[in-house]
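First the structure, then my questions, so here it is.
For this depiction, one protein chain was excluded, whereas all remaining protein chains were kept in their positions.
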Amino acid sequence: MNRRSFLTTTAATAVAATAGLPLRAAEPMKVGFIYVGPVGDMGWSFQHDQARQAAEKALGGKVKTTYMESVPEGPDAERALTQLALQGNQLIFATSFGYMDAVVNVAKKFPKVKFEHATGYKRADNLGTYDARFYEGRAIQGYLAGKMTKSNKIGYIGSFPIPECVQGINSAFVAARKVNPDVEIKVVWAYTWFDPAKEADAAAALIAEGCDVIMQHTDSTAPQAKAQEAGNVYTFGQASDMSAFAPKPRIGSTIDNWTPYYTKRFTDAVEGKWASDATWGGIASGMVEIGEITSAVPDDVKAGALELKDKIAKGYHPFTGPLNKQDGSVWLKDGETPDDGVIAGMNFYVEGIKAELPK
Amino acid sequence: MIVGGIDVVTLISMLMVASTPVLLAATGELVAEKSGVLNLGVEGMMIVGAVAGFAAAVTTGSPVLGFAGGALAGAAMAALFALLTQVFLSNQTATGLALTLFGLGLSALVGKPFEGVRPPPTGKVPFGPLSDIPMLGRILFSHDWVVYLSLALVAAVWGMLKYSRAGLILRAVGENHDAAHALGYRVIAVRFAALAFGGALAGLGGAYLSLIRVPQWTEGMTAGAGWIALAIVVFASWRAGRVLIGAYLFGGITALQLQLQAAGYAIPVHLLTMAPYVLTIVVLVVLSALHRHGAQAAPAALGRSFHASN
């Protein structure tokens, strides 16, 4: 009861003060996470949770993590983040774009607590952002798709018309066109990150349109199951490996591997070296991993895909000019590459894509 | 057959599969509402059916037992609802909403060990040469047995309501429970049975989602299908035949919307998704205007608690 009396002004400031105290060696540092979906979604939140566990293990008792799942974006997220901060977590990860304004607000209230926001773009001294260059993985998928398609039609199940998805569509298409000039891409927006039934329907619609390679930007394995049922359709694992569907229909995957990043940030925080920054990791840093390319893919195609992966890891940009925008205007001149700002806000298709981007 | 870039045959056969879960759930809810009870917990019963059906199928290796398990679980949820609303006389609207909340949580807890597991496959019914008939073959003879079961159930419910004595009693209870009680019918028993039937069908619909349509178990996978089933019953103005039309219409809009996109049309997705609900309201208004001075389409005792006062 005494404790309450000195927390009278705002609880926030009191705890913020204690949170900044140096750690005693025996006491593990507390790290918190909030996830937008259930940890059992087998996709986005699942991968973050796997990485949380792996990183905690890697630090060997120096950190103790907690998480909250299925936290809706909006005021509930702000409360959850505050709750984590009040509980003495000193490093807090908010793992969905929609948490952006909430994490900005909470970071302001707790200047001594460190925050990290996935896929956002607002930063502060105690708020860093991190994201993965998923489009690098899409380039490999595009390469495989261009080589493997017989109908020359590739399907893409988009979640929402946001830059991340547009990057993926463009990157896959550019890579596919390079190895197969006749290839077309068809896009269906599901307007959900996770709705197995709808994703299955979207896959079925694309298959009905003649697509024999399906890429998905949604998190469930429903499209994989649909492709398997259809027979000669290839798919890729999204976010997690989805290896249950290997070797066919799933012939490869883009895996979000947050473990190296979380391990590094945990370590930085424990050693007092943490600083806010904007990390945008790709294949080179291991944040984007390419899952096993299965035996359904001919050896030479597999070799080509792995070569492309190495090239990207060594600095080759999936968006290397000459590239035009959909309307035919020049985007990148020969050999030119875009800066990160353009990629981050990408809201146009490249030339050759027939679909119209919803505005 | 291609119309405006859309393969109509594919669209129809796709929407039949896509609509089956809501068709089953709506048919069940129709029977429950005909008995005068509004159960808003369809979503909860469906998702419990989805997880129970999946678990049963995976454990036993038999999809048929899976569907049975889903139906049983749905019926058990409905029995809980019936106990609260019929015996404890709790408010139906609030209890239904609570049932959905409970079902979503319960299914997620029970389903943990089944995440990422693949269910035993359910094959198509072998119609032999029939499925090779151009157009009709793909539309009529290329589905799994549950699709045909759902159609048979619609027909059975239609016949039961129209021609059987059981249907008559059900309607009597739904129209005026006091009168039905005075005539010596056991109102609560009838409603229990109707609710359990409704729950079983909702569970079956959920199991269809997890075992055939998707097929896998994931938390929250019904994603609002139960609410659509409720809308369909209204759209159908409590007639079994129209439930079929309603389910295929609601399912069809989703399938059509995705196919239009796949065919390269830029369509206002949200406005299109809104359309069937607006249409449902229009249907309701037209019906109530037509029946202004006669019988209303909705069961007269819908949503009211029954208590035999003597």
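For reference, chains read A and B in written order, and residue numbers begin at 1 within each chain.
Everything below uses one rule, namely that a contact is a pair of C-beta atoms (placed from the backbone, for glycine too) under 8 Å apart; a residue touches a chain by one contact, two chains touch by 3 or more.
Everything below uses one rule, namely that contacts and distances are computed from a predicted model.
Chosen from "Sugar ABC transporter permease", "Heptaprenyl diphosphate synthase component 2", "Quinol:cytochrome c oxidoreductase iron-sulfur protein" or "Biopolymer transport protein ExbD", the protein name that UniProt gives for the omitted chain reads "Sugar ABC transporter permease". Across A:Thr66, A:Asn152, A:Thr267 or A:Thr320, the single residue that touches the chain missing here is A:Thr66. For the options A:Phe160, A:Trp280 or A:Tyr316, the residue in contact with the chain missing from this view is A:Phe160. Mapped onto chain B, the interface with the missing chain covers residues 38, 40, 80, 84, 88-91, 93-95, 97-99, 101-109, 112, 219, 227, 230-231, 234, 268, 270-271, 273-274, 277-278, 280-281, 284-285, 288-289, 291-292, 296, 298, 303, 307, 309-310.
Hidden from this view is one chain, which touches chain A at 3-4, 7-12, 15, 32, 38, 66-70, 72-76, 78-80, 82-84, 86-87, 97-98, 101, 105, 121, 160-163, 166, 191, 344-347, 358-359.
Note that in this section only the chains that are shown with their structure count from here on.
Our note on geometry: chain A versus chain B, Cα centroid distance of 36 Å, whole angstroms. Chain contact summary for the complex, chain A toward chain B: residues 38, 40-42, 155, 186-192, 194-198, 200-202, 204-206, 208-209, 211, 220-222, 225, 244, 354-356, 358. Chain B meets chain A in the complex at residues 7, 10-11, 14, 18, 21, 108, 111-112, 115-116, 118, 209, 213-216, 218-223, 225, 254-255, 258-259, 261-264, 266, 269-270.
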